[in-house]
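The complex is shown incomplete by one protein chain, all other protein chains being positioned as in the whole.
This part shows chain A:
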Amino acid sequence: MNKPELEGTAHLLDELDKKLMVLLRDGRTLIGYLRSVDQFANLVLHKAIERIHVGKEYGDIPRGVFIVRGENVVLLGEIDKEKEDNLPLNEVSVDDILDAQRKEQELKQEQQKLITKALKERGLQLMGDLMTHDDMF
C-alpha cells in the first residue's frame, strides 16, 4: 500500500490487517485486527477483545467484531507480536479483573467525594454536577 498521493499524509491504510490496540475516548482499550477504515477513521476491528487494566493486572473479554465510530477513537497502535508474549503484567480471569475494576472505581468515587466536600467547606463548588453529565464522554 505505497500510494504516492498519500506520501507525507497521516493515514491508516498501512495498519490494515495488523493487530492493533485502540484507545477510546471513554478510556476503554480494544485489541483486534483492523479490517477496514474510512475517511472518518471509522474502524472495523475483527476478533476483538476488550482489555481491562488495573494496576499490574489485566483481563481480556472476547468481544467479536466492532465497528467503531471514528470520533470516539483517541489513538491506535500496532501490537508488537514479539513483546506481546512477555508483558510485565499478569493476566487474571475476567471475573477477577472486573472485581478489581469495580473496587478501583469505588475508591476513586470516595476520593472524589472527599475532594468535593473539602472544596465545599472552602466555599468552592468545583465541577458540581458536571461529572454526572452524560455528554462528558
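Assume a contact is a pair of C-beta atoms (placed from the backbone, for glycine too) under 8 Å apart; a residue touches a chain by one contact, two chains touch by 3 or more; residues count from 1.
Simple rule for what comes next: contacts and distances are computed from a predicted model.
Per its UniProt record, the hidden chain corresponds to "U6 snRNA-associated Sm-like protein LSm4" from the list "U6 snRNA-associated Sm-like protein LSm4", "Exosome complex exonuclease RRP46 homolog", "tRNA (guanine-N(7)-)-methyltransferase" or "EOG090X0I6M". Set against the missing chain, the residues A:V44, A:I79 or A:V92 yield one that touches it, A:V44. Although one chain is not shown, part of chain A still touches it, namely residues 24, 26, 35-38, 42-44, 46, 63-69, 72, 134-135, 137.
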